[in-house]
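With one protein chain held back, the other chains of the complex are shown just where they sit.
Entry: chain A
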Amino acid sequence: MAADLRPEVVLLDFWVSPFGQRCRIALAEKGVPYEYREEDLLNKGDLLLRSNPVHKKIPVLLHAGRPVCESLAIVQYVDEAWPDAAPPLLPRDDDPYARAQARFWADYIDKKIYDCQTRLWKLKGDAQEQAKKDLIEVLETLEAELAGKPYFGGDNFGFVDVALVPFTSWFPTYEKLGGFSVEKCCPKIVAWAKLCRERESVAMALTDPDKVYEFVQFLQSKFGVKQ
């Protein structure tokens, strides 16, 4: 009988995706070996389409062939499927309120940041100005939530940090498009981002900010946005 040579864990991803990066960080933090597969989003492969027929989007985590979709569901799955691998990404079972707070802020990040940043690069004039205002408001809300803590979860890097940190590579892009300084409005967030980047899992996953900006310029030309 031929051995099953399929890798145990496969991540279908796209190099610059902050959502994919969340998954890469979670897998690295847990020390789970996996195969990374770059997807061509203009020409989506069979495996991606079969694994995520509902949205046809990356990231998708395949564990022993079974697909898990949506980045925050994937991160929680990684936390739960490898429970003995330190560190826990969500607060432990004995602190339900802390777990709820972690889910709340990760969900807030999901609801707000991607939408604001997309409007910031895609739109012009008043609509772009509104996107910038909205984005600053979101970052200020997160700044207030971070307060004096080293990480959003407190002393340890966790779920909310994983949810937000990939977007920090986009800060210079926000600044160029919006004409504002993230450091001026949210110094704690910038300090937190530096701290996170000291972790190998984060440093390996995040895209260089210059490459992010190049990518956004590519999107702008593709969508006919005047640069």
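By our rule, a contact is a pair of C-beta atoms (placed from the backbone, for glycine too) under 8 Å apart; a residue touches a chain by one contact, two chains touch by 3 or more; residues count from 1.
One rule holds in what follows: contacts and distances are computed from a predicted model.
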From "SREBP regulating gene protein", "Neutral alpha-glucosidase AB", "glutathione transferase" or "Origin of replication complex subunit 4", the hidden chain's UniProt protein name: "glutathione transferase"
Touch with the omitted chain, as defined above, among A:Cys69, A:Ala131 or A:Leu206: A:Cys69
Touch with the omitted chain, as defined above, among A:Gly45, A:Pro96 or A:Pro187: A:Pro96
Listed residues A:Glu8, A:Glu38 or A:Asp107, member touching the removed chain: A:Asp107
For chain A, the residues touching the chain missing from this view: 53-54, 63, 66, 68-70, 72-74, 76-77, 80-81, 93, 96-97, 99-100, 103-104, 107-108, 141
